[in-house]
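A single protein chain has been removed from this complex, and every other one stays in its place.
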């Protein structure tokens, strides 16, 4: 049942780093989609359309086809920095048994390629990174070794770059995901003579309306520093687990929906509407936040002007003059807002 | 978000129904808008899957691409779309009225009025959501550089005749949609969100079905319940009862219904191509037609709820009276439409891929002016919007308690009466801050002088009082008048004159050069659009 933490999940943690529920469930490799289904709060649409899936695979295959000639040409053009064009790049075989074996094989291939001082293209290498006390195995689309010992992460996405611009939220997600790979690569590089990891990555996408690849260099230093800090403070999963009542498990087999739901509730969550697009449990958490009348269920920004008032009931009671200290600027402001609204013809009911 | 709209959202939660954010409608709505509900193929840039389009809610035109990877079928779709949209646009092009436009004389730099034609009304496009506006832009970009067989007899895959023209119009409409307050191309969700606060977050408000559920819940049901149903409820077949408003489709629809139907269509087409005689071909053609009809049926079922929802949204919006200044903004839209009509008639090339430095700067300045005008206009048209500005300290309303005549100290004294006003508002005033009120539809300017005890403040009126020593009748407030003053200006000042693109200075890379005529996109056999 447990699924290892992947880079996408790690990068997604940054969407809501304060949520312990998500940290624990992701860290423990719980299938949140199935869990949401089991507790009766299925998510809206986290599946992938097979059209998109096929297109993504076909594009990646095209980019890497012919020994990666086109990919290496793009990389050399964008970030070659005056080096020899990659003629015959080596493409080491990375096959091995299990993720640990593949990670070891990848590290060896990186060392050999760096020592050889020539171009090398590692297709789907495996990298290991310790996250919150448990190992995570990460699989970037490709890593290129430059003759000067630089390692560059390559990320291949199937959203288009049209007239040299692309959907900024998708590029942002790709940058965060790539930063995780860079971080994992740096651990290997620190043990490899002459190696360094590029803090820029190459993003390869279809050009305009064609399926010809084009590429753009993305500086991921910002994402790196955020990821680095978040990984170091990501509460150790055991610590979160230790704080739970004994006997709690998220085993989907042999547990009723009710008992699963109470297990979920035992881990504190921080719900915000952004979760709906990033976490399979979001509809469950939204339901709870709404039951509690939390103003943040309406958006993180809602609390900005509400100070210590955190529930809808508190705010409305204060607005109507039923509760709250008029000397509190928040209370005074919501009363003023209610009065102005009433003056304009919409009384506070 | 202002506290007033925050409060409205919280009240919506409590009452189970969306709450008004305005007392009037701040966007012009055409009497006969063209509604366009497109769907796109997942994972493909600009590979349309289907659309409902039309200006008659009872008779939408259904356009379908049974195999989105097939270039010919996509071209057929676009040609049909052009036939559905262009006659609608053309119908507005010839009904003109005389108007004046101010132009800058290139020789003297003076502004002069010139006679011009202005289209009496403009065509209006409505899409379900913001993603729909982006899709119109994407379609515009994908079509406008296409070459037809007539333009380029050697084009390997010539586009149908009117497709590039539709691309130029879609591009123009999508670009105009970036101007604040413009109404040539609008998203139903944006329209609703401007006028109502739902009991959910602004992210959830992008779901047209859920938003409508809050604004207009079914009898006996709360907005929250109805919205949840719109978001999540699925039928026995696992399909959403309220499909996404597009252009993206639900993956469950793609995987369980559409993919098998497309596969059947592909097989039927292959079978038809390999038919060995006429009889078999007829039989297989029937199979192909059945397969295509099935895809049409599936897409129609996905599209119809959104089509109905968009028209329902328009009904709700029409119940609000139109704000006074919305009409003036619509006139700008008419100029925009007329201008593009003229550029096409003059044979100008399609809009370039990216703006040059001068065009970009000009657009940004115009949009900033439009934004300021929109914010001022909405507040002046609507006490509920003004309430938000008052809460923010950007406006104040109060009763005149005293008027003291005063004059300037010059040879020909002009009136500068002092007005004392009592207000409960807390505007951000400092000595000399300029404030404005509306007087006979024009702004009158005053300046803040000082605070007096008990929430009173003194203003000095500065203009609109005539040329005589004593103020013209009615130009100075009377004791007992209740007046709303704003700290923001009601009208925007003249924008600076930017250089012509050919005179782009060295700081911005110099003139863009003449060899920059846009080339069509290169074509490869596997292109998507």
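Lettered A and B in written order, each chain numbered from 1.
The rule is simple: contacts are C-beta pairs under 8 Å (C-beta built on N, C-alpha and C of every residue); 3 or more make two chains touch, one makes a residue touch a chain.
The working rule: contacts and distances are computed from a predicted model.
Trainee: From the names "Helicase", "TldD/PmbA family protein", "Tryptophan synthase beta chain" or "Phosphonate C-P lyase system protein PhnK", which one matches the UniProt record for the unseen chain?
Mentor: "Helicase"
Trainee: List the shown chains that the missing chain touches in the full complex.
Mentor: A, B
Trainee: Specify the residue from the set A:212, A:226 or A:342 that touches the hidden chain.
Mentor: Reading the full complex, the residue touching the unseen chain is A:226.
Trainee: From the list A:40, A:172, A:194 or A:326, which touches the chain that is not on show?
Mentor: Of the listed residues, the one touching the omitted chain is A:172.
Trainee: By the contact definition given up top, give the residues of chain A that touch the hidden chain.
Mentor: Touch set of chain A with respect to the missing chain: 14-18, 161, 164-166, 168-169, 171-176, 203, 216, 218-219, 221-223, 225-226, 229-230, 233, 270, 272, 274, 300-301, 303-308, 310, 327-330, 333.
Trainee: Could you list which residues of chain B touch the chain missing from the display?
Mentor: Its contact residues with the unshown chain are 109, 178, 180, 354-358, 360-361, 363-365, 367-368, 370-372, 393, 428, 432, 462, 494, 496-499, 503-510.
One rule holds for everything that comes next: only the chains that are shown with their structure count from here on.
Trainee: Spell out the part of chain A that touches chain B in their complex, as residue ranges.
Mentor: Result: residues 42, 44-45, 47-56, 158-160, 162-164, 206, 208-212, 273-274, 276-277, 283, 290, 293, 295, 297-299, 301-302, 304-306, 312, 315-316, 319, 333-334, 336-341, 343-346, 348-349 of chain A touch chain B.
Trainee: Which residues, counting only chain B, touch chain A once they are in their complex?
Mentor: 1-4, 6-11, 13-15, 19-20, 23, 41-46, 68, 138, 141-142, 199-204, 224, 231-232, 244, 249-252, 254-255, 258-259, 353-354, 383-384, 386-388, 390-391, 424, 521-522, 524, 526-529
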